[in-house]
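Next up is a structure, given as structure tokens.
Removed: one protein chain of the complex. Kept in place: all other protein chains.
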Amino acid sequence: MTKPLNRRRFLQTSAATGLAAGIAPSIAHAQDPLGIALVVPSPVGEVGWSHALAMGLEPIKAEYGDSVNITILENIPEGPDADRIMNKVVADGAKFLLAGSFGYQNGAMQIARRNPDVTVLHASGFMVAPNFSPFAAKYFQGTYLMGMAAAALSKTGKLGSVSAFAIPELITSINAFTLGAQSVNPDIEVSVVWVNSWFDPAQEQDAAKALLAQDCDVIFSNAQDTPSVVSVCEEAGAYVFNLNSSMKKNAPTKYLGCVETDWSPFFMESVKGHLDGTFEGRNAFLGVEDNVVKVVDWNPDIPAETKAKIDEVEAAIADGSFHPFTGRIVKQDETVGVEDGETLPDEAIVSMDWHVAGVTTPLPN
Amino acid sequence: MGIRMIRRTTASRRMAVLAPMGALALAIVLNFLLYIVMGNDPAAVFYALLLEPFVSWSSFSEVLLKMTPLLLIAQGLAIGFRAKVINIGAEGQFILGAIFASAIPVWFPQATGGWIWPLMLLLGGVGGALWAALPAFWRVRLNASEILVTLMMSLIAGQLLAYLLVGPWKDPMGFNFPQTVMFQWDAMVPTLIPGTRVNVALILALLWTALAYVYMQKSFQGYQLVVGGLAPHATAYAGFSEGRAVWLSLLIGGFAAGLAGAAEVAGPMGQLQRGIASGYGYAAIIVAYLGGLHPVGILFSSLFMAALYIGGDNAMVSAGLPVAAVRVFQGSLLCCYLAAIVLVRYRLVRDGQEVTA
Partner (left out) sequence: MPAPLLSLRGLSKSYGTVRANRDIDLDVAEGSIHAILGENGAGKSTLMKLIYGVESPDAGEMRWRGNLVSPSSPNEARSQGIGMVFQHFSLFETLTVVENISLIVPGKKRALVARIRQLGQDYGLEVDPLAHVHALSVGERQRVEIIRCLMTNPKLLILDEPTSVLPPQSVKTLFETLLKLRDRGVSILFISHKLEEIRSICDHATILRDGAVTGNVDPREHDAHDLAQMMIGRDMPEARAFAAREPGPVLLELAGLDYQPDDPFQMSLKAVSLKLHAGEILGIAGVSGNGQGELARLISGETRRHAEARDEVMMFGQPVGDLGAAARRKLGFAFVPEERLGRGAVPEMSLSDNSLLTAHGLGLVRRGLIDRGAEDAFTRRCIADYDVRTPGPQAEAGALSGGNLQKFIVGREMELAPNLFFVSQPTWGVDIGAATEIRRRLVDMRNAGVAVLVISEEIEELFEICDRIQVIREGRLSPSLTVSKTRVEEVGRYMIGAEEGAA
């Protein structure tokens, strides 16, 4: 992690270089490294959401070296504190802000509006501005594949998911997981426990144990930043997978795989755009086709024929010939969610508020 | 040769001034070593931590913003602490204040008018006072420890907030995120200084401080509370009501915390979300004691604590200090202070030291 100078010393240093070289401050300014700041809600640690975001900056560091100056601010609670810290880091000279949590949206958007020269990437949101891109991963592509593997390995026909919050992103992941499983075993059932926290290892473990007690034998750890669920499943002998970064070492035998997010292609593209002046705010919904979503660390227990089918589907998703949310899809309440032959548009996916049939747990409210 | 502590016959005023400064110096030395070991530049860290909050108007305005809830809550709590009514549930009363205040913009998102935010602040105070009234009732009627009950009520408040945010109060357009709608303009406390986030709540907190000063230093009711805290038997002898002291202490503390919660949700927050419960209620306990439970002392200690928070953020942003190290500094400073204030009432003497005749 690169550590920036504090502001006073920063000014002293640049003034000194300016004097020594005898060049105008404006030129010195042009040589300033690009300040990139990442603000994340949890500790970066070694795994999880914040870790994946931080890792996404590594290739940028490798590529640009001293001409970028990366600051990572971890464990920043959403609300006034995050707003202040984002303002502060921009006031300190950062021109490229990565707001790594949905709850930063309002503060980050205000910064973007007030500072047209600052580029903001915001995770999981929906607001767009010329210098403000929300970004999200098509986790559902990966969880669909995971569903196929889970159904092939499940003996009880019951799958489970420990999930953070009932927001569209997580709902779509569960739905795709269910659809993928049903493509292998139409009778499969999926139970969900919402823990209503991004970070609460104790509650996550309790939730996992509850699912195991209901005979679920493959568990989807949906948006947990700790190996809490993964470890519990390894101990109990149930297959388990998670999102963002691999936790295979926490479950050496029962780790089904990881729906990994590699944000670096998107970050790299955005930084380039910022430096070239070609950045344009857009709703970046990134998936297998963008090399952002990948499934890694597949468990060798998966039958070869299933694995072959999975690879086939993955390739089809990448080239656009297959979409997991293609009809006919029936909702939990037995109405039709997607008509036969139709494909759900992105706007409907990012605001999905219903479960597919086969998910046994009703959505909260 | 060991060192012994001997109680002073009178509290040392010199020490009362020197002890906090000594504590700050000791904490700086200890953390200096830590930063050296961690490979941070101590000068840069201490600059960001201790000076930077004051050098620019934009960061000082953030100090004032952060100070506002701390000052409000701590002044309220200190009144109870002087009466030995130990309300450690300000966090819950703060949350209830935020919830009560949010009821208006959540239920009437279209309402307009200059009356909205003052009413919200008032409702917030009432909400906090009601939440504190339950422990008061149990203490007076059933002699249940207000320490335990207020703490447990805080946990309940947290659950109530979570329920409202994932349930009935969730923003229908908010993608299922656990938060309410953004409040309309009239439901926001007006900004005091353009270009900053400091709002009218700061004025209220300062007024509240003045009121607390008059109440505790000049009013007979405040005097009765202090007597109750210092000498419960004297309270009974004088015929002051112990029950009333409990009610007053908790209601005042709860009102202040609720008001702070309302000002936070209708100020920098702008909507009710889980982040509202960010520990102000607990930090204010520290602020109250750091300020010696005196209204003027609390004015300074809340400023100090707020600066420490902002400085901590600065140290993360500008000096690359990890958040854990910031907490270590804040914690070690407090420990040093608590150790140092012992010297106000005690003096150190070496074993076997001859006391000159």
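Order of writing sets the chain letters: A and B. Residues in each chain are counted from 1.
Please note the rule applied: contacts are C-beta pairs under 8 Å (C-beta built on N, C-alpha and C of every residue); 3 or more make two chains touch, one makes a residue touch a chain.
Note that the structure is predicted; figures quoted are calculated from it, not measured.
Listed by label, the shown chains that the missing chain touches in the whole complex are B.
In the complete assembly, the contact with the undisplayed chain comes from B:Phe240, out of B:Phe60, B:Phe240 or B:Tyr280. In the complete complex, the residue from B:Thr112, B:Gln159, B:Thr191 or B:Gln221 that touches the missing chain is B:Gln221. Only one of the listed residues, B:Val55, B:Ala210, B:Ala231 or B:Val296, touches the absent chain: B:Ala231.
For chain B, the residues in touch with the chain missing from this view are 4, 6, 9-10, 214, 218-221, 223, 226-227, 230-231, 233-234, 236-241, 349, 353-357.
The rule is short, and it goes like this: only the chains that are shown with their structure count from here on.
Computed centre separation for the pair chain A/chain B is 36 angstrom, with centres defined by C-alpha atoms.
Within the complex, the chain B residues that touch chain A are 40, 44, 47-48, 52, 58-59, 62, 65, 162, 166-167, 170, 175-179, 182, 197, 264, 267-270, 273-276, 278, 310, 313-314, 316-320, 322-323. Every residue of chain A that touches chain B in the complex is listed here, in rising order: 1, 3-9, 37, 43, 71, 73-75, 77-81, 83-85, 87-89, 91-92, 102-103, 106, 126, 165-168, 171, 196, 350-351, 353, 364-365.
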